[in-house]
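Below is the structure I would like to discuss, written out as structure tokens.
Of the protein chains in this complex, one is absent; all others appear in place.
Letters A, B and C mark the chains in the order given here, with residues in each chain numbered from 1 onward.
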Amino acid sequence: MKQLNIGLIGCGFMGRTHANAYSQVNHFFDLQYEPVRKAVCARSEAAARAFAAKWGFESFETDWRKLVQRKDIDLIDIASPNDTHAEIAIAAAKAGKMILCEKPLSMNGPEGLKMVRAVEKAKVPNMVWYNYRRVPAVTLAKQLIEEGRLGRIFHYRAKFLQDWTISPELPQGGAALWRLDLKVAGSGVTGDLLAHCIDTALWLNGGIEKVNAMTETFIKERKHNLTGKVERVGIDDACAFLARFRNGSLATFESTRYARGHKALYTFEINGEHASISWDLHDLHRLQYFDHRDEGRVRGWRSLHITDGDQPYMKHWWVPGLQIGYEHTFIHQVADFLEGLSSGRAASPTFRDALETQCVCDAVLKSARTQKWEKVAVSSGK
Amino acid sequence: MKQLNIGLIGCGFMGRTHANAYSQVNHFFDLQYEPVRKAVCARSEAAARAFAAKWGFESFETDWRKLVQRKDIDLIDIASPNDTHAEIAIAAAKAGKMILCEKPLSMNGPEGLKMVRAVEKAKVPNMVWYNYRRVPAVTLAKQLIEEGRLGRIFHYRAKFLQDWTISPELPQGGAALWRLDLKVAGSGVTGDLLAHCIDTALWLNGGIEKVNAMTETFIKERKHNLTGKVERVGIDDACAFLARFRNGSLATFESTRYARGHKALYTFEINGEHASISWDLHDLHRLQYFDHRDEGRVRGWRSLHITDGDQPYMKHWWVPGLQIGYEHTFIHQVADFLEGLSSGRAASPTFRDALETQCVCDAVLKSARTQKWEKVAVSSGK
Amino acid sequence: MKQLNIGLIGCGFMGRTHANAYSQVNHFFDLQYEPVRKAVCARSEAAARAFAAKWGFESFETDWRKLVQRKDIDLIDIASPNDTHAEIAIAAAKAGKMILCEKPLSMNGPEGLKMVRAVEKAKVPNMVWYNYRRVPAVTLAKQLIEEGRLGRIFHYRAKFLQDWTISPELPQGGAALWRLDLKVAGSGVTGDLLAHCIDTALWLNGGIEKVNAMTETFIKERKHNLTGKVERVGIDDACAFLARFRNGSLATFESTRYARGHKALYTFEINGEHASISWDLHDLHRLQYFDHRDEGRVRGWRSLHITDGDQPYMKHWWVPGLQIGYEHTFIHQVADFLEGLSSGRAASPTFRDALETQCVCDAVLKSARTQKWEKVAVSSGK
Partner (left out) sequence: MKQLNIGLIGCGFMGRTHANAYSQVNHFFDLQYEPVRKAVCARSEAAARAFAAKWGFESFETDWRKLVQRKDIDLIDIASPNDTHAEIAIAAAKAGKMILCEKPLSMNGPEGLKMVRAVEKAKVPNMVWYNYRRVPAVTLAKQLIEEGRLGRIFHYRAKFLQDWTISPELPQGGAALWRLDLKVAGSGVTGDLLAHCIDTALWLNGGIEKVNAMTETFIKERKHNLTGKVERVGIDDACAFLARFRNGSLATFESTRYARGHKALYTFEINGEHASISWDLHDLHRLQYFDHRDEGRVRGWRSLHITDGDQPYMKHWWVPGLQIGYEHTFIHQVADFLEGLSSGRAASPTFRDALETQCVCDAVLKSARTQKWEKVAVSSGK
């Protein structure tokens, strides 16, 4: 068993999901690598110390630059806010570290392109934490599509609906609320939520040619937690867009934090000539599948309970009927990354894969400003 | 087109469903017979007159004996309370009328047997309104079972849950509340609700060998609407029983009017070696179907939306996706009855078929008293 | 009881739903008017004769102009293809007839405006058959919104998904396939399906300010049933659009006949500050309702089974738990129209109401051509 020393940057919500993945992966997967929780880094020493104690990290740092330079670190895992990704990733690549980066890859496409160039120049293994690819139901959807079961694709539709920012009393910025701060987050729901929808869509349905978007900020001003003042809200509270995929299919995408009744309802549906698939995150252990080739009288949407050993990842867990949850998607992603180190086939999405999502996000935000259809320009970066 | 003159007895809830069926059947089915709304009968002249006007009956009566003797009546339809069925049916048979009778057939098995003997002696077409056999989804279940798709049957379970009698303020007896009056209804949920479950079960899964039941009356006393006094409640508020079918399968049945949250939730499920089926009345236009022969990774319960032309009865209605409702089951039953007159193959359930349900009910109520397993004794009556 | 003599034009699918509504309405509603099935009109004498016989119309015509001139006709009901609506309606208005017209009102806004002017000049009662307003669940949604339960509205989304034209073997035009013929239908899914979504949306959420659409025709050529030749398909197979409502809410609309697995899945959802509502046509007897004011621990989407007497229209039907279906919406609409004649308050949607839907459709189709946001221009027509 080869040990892989992890340096994790960020002790927030995402830091926990990553730490858990490192802690759990070898309990459930037979791998040649074992991640070692070597060091965690946070600006607050108290936070770093507590996190290290809780999650069994051997040490902690308060300056990511120091962590990146440590000889005993093999892999830098970036779980800090969006505005820090590029600088850390580029430094880590220069230091020859493998890099795992939280999504979205970057604040925008050009920044992401620099990151791609950095990791490709350094030839370091790299991956972005678009974890929903590893929901077993979503992975099964990918398999069914790749097997050609759907035939020609006509439609793709995705939504990511939340309702946690409806109150005007909610402040913006700082700590757990950095996602509401344009300077730190880069955008609102587009980078936070639609990026997930886009990543899955590109994976399942191929490239997006052009988009036509609208955005809205419903609450125009909020108290800023860092300045203490009421400030203009810069992020998009909601974003919807039309899209055309390169394969000729039509799509609608929508995301908002103002959809009362939905906590984290990421859904997608794909309609093909022969079959259709739909999925939603609130029941992530199920996949809905309709096959028109079933005999007419008994044709209907099948609710697949994705807990059987022949369904993706599930042989590693319990027995049929017993569901897994959210954090398992991160464990799967680490497992695949480690497997990729052994096999030499990089686990997806790499920084380059994730750059395409960034470019779609850029086109979406641009379209919302220009009020026109915008082509998705994916820089080759080479 | 041959005209069939109907004499309907009873202007209550069931009277409406029957009148509607006569009114609608020729609009949707191509038949050789046309039911003519000739006369309706109710004890109250005002009620009979109003009902006749509303539903287009040509005349009305206030004495069923008179109706039964009318030469211009071909068919007597009994939609009056349970305690009147036998006397009317026997008189109608003697008068040579065809007879349709609301369910349950009778107050009990022995009474039902007399009715069977009467119609069989008179050789008059006869049928009992167990309408749920004609829900298209239920009829499809029957077809799938008959085609052998389920293989050996292991389990049958049925429930009929309501919640409308929970309040102790609800009086018993009289008018719309006769179902709470033992003398008029014969029993409580057993004859009213479980009779439906049993009829469907006998149809889908064959004969029941023995039963083991418990009953309960939760509210012991209620004001009686006819006497004005608080009286002991004689009916069963709830009844559950275990059963063994002749085909070796095991069953549970349950009915109650004290299941908060359920208005008329009749459900059944049948588990076979190869496939399973379940259905519920609250979404009567759907059938759930699981086929183990589907490929493992995409095996799941299929939700069949029973609105296609190749599904039972549905080619007579609208277009795929557009659902029908409760009253249509009565229309289907009249259509089948009329078709049976043409073809000479009696539509089911006949009085004799319905007698078997009565005998199961008798065994259930007896078991609840004896607290023992009781065999179902179906008198041949010949 | 005042009699209202109906002259129905069109014996197809919609003709049946209207005839049924006239036949049934007085059985279930206490009204001052009774529609009389006086005459039906179809180009084919055989079809007209058969329809009259089946549905109890006293007479038939083969020329609508003759029907419109008949003195014994009070109301002209237009259930013929879209390209005939305007001419018939204008003639009927001139003849002083009340007019009910199938949806969409017209081939386009300008044509619709002429129709509005005609009926308003003639001062004849008029209504368009946007029947889904009268699904009890949808009417309840309207009530809840009007009571202010949702608060400020943030989002509206609607879809109407079908899959019946996926096969390239399906011909276009003629008989039941006129909906695929641009000259007869005016448009594809936009006028046929999105018009329903738009009508409901305008009713529930107020006016639409601007739209941004894309359309697609997946199968470019089909055999035309009338010419017998393979011809270019002119209609839109699919249409999706973004919209902004005047109340500041954002919307997405989508319709297609290429969504495998969906027969007639009309769905809408509306998200407000305090509550959200969603509905779908495949389970039309249910309404999903989420109220954020419920206590946190037990807050969730409520599945309302719309079969209780205190829910819209349902006291006229059966008992709690027993569902109604598709055709009932037409019965409700006739009932409301007749009630409106008595009360003097016109039932909606009038021609003028429906014109607004037409104008939204025009803007949608224009936007699909210009690839730009288009304002909805509703001509006052006065």
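Operating definition for what follows: a residue touches a chain if its C-beta (ideal position, glycine included) is under 8 Å from a C-beta of that chain, and two chains touch if they have at least 3 such contacts.
Source: prediction; values computed, not measured.
J.: Touched by the hidden chain, which of the shown chains?
T.: Spelled out, the missing chain touches these shown chains: A, B, C.
J.: Looking beyond the chains shown, say which of B:203, B:301 or B:317 touches the absent one.
T.: Among B:203, B:301 or B:317, only B:301 touches the chain that is not shown.
J.: Among B:26, B:82, B:256 or B:348, which residue is in contact with the omitted chain in the full complex?
T.: B:256
J.: Using the touch definition from the top, which of B:44, B:227, B:342 or B:371 touches the missing chain?
T.: Going through B:44, B:227, B:342 or B:371 one by one, B:371 is the residue touching the chain not shown.
J.: Among C:66, C:121 or C:302, exactly one should touch the missing chain; which is it?
T.: C:302
J.: For the chain that got dropped from the picture, name the residues of chain C it touches.
T.: 140, 143-144, 289, 291, 294, 296-305, 308, 310-311
J.: Since one chain has been left out of the picture, which residues of chain A touch it in the full complex?
T.: Counting over the whole complex, chain A touches the hidden chain at residues 13, 17, 19-20, 23-24, 26-27, 54-55, 162, 164, 262-265, 281-286, 305, 307-308, 318-328.
J.: If the hidden chain were put back, which residues of chain B would touch it?
T.: That gives, for chain B, the contact residues 150, 154-155, 157, 161, 163, 166, 212-214, 216, 218, 238, 240-242, 244, 248, 250, 252, 254, 256, 258-262, 271-276, 290, 292, 301, 371-373.
As a working rule, only the chains that are shown with their structure count from here on.
J.: Report the topology of the inter-chain touch graph, choosing from line, ring, star, complete and other.
T.: complete
J.: What's the chain with its C-alpha centre farthest out from chain A?
T.: Most remote chain from chain A, centroid-wise, comes out as B.
J.: So, comparing each chain's Cα centre against the centre of all protein Cα atoms, which one is closest?
T.: Per-chain C-alpha centroids ranked by distance to the global centroid put C first.
J.: Can you compute the centre-to-centre distance for chain A and chain C, using the mean CA position of each chain? Integer Å is fine.
T.: 42
J.: Could you give the separation in Å between the centres of chain A and chain B, each centre being the mean of its C-alpha atoms?
T.: 55
J.: What whole-number Å value describes the gap between the mean CA coordinates of chain B and chain C?
T.: So the centroids are 36 Å from each other.
J.: Among all residues of chain C, which ones touch two or more of the remaining chains?
T.: 262
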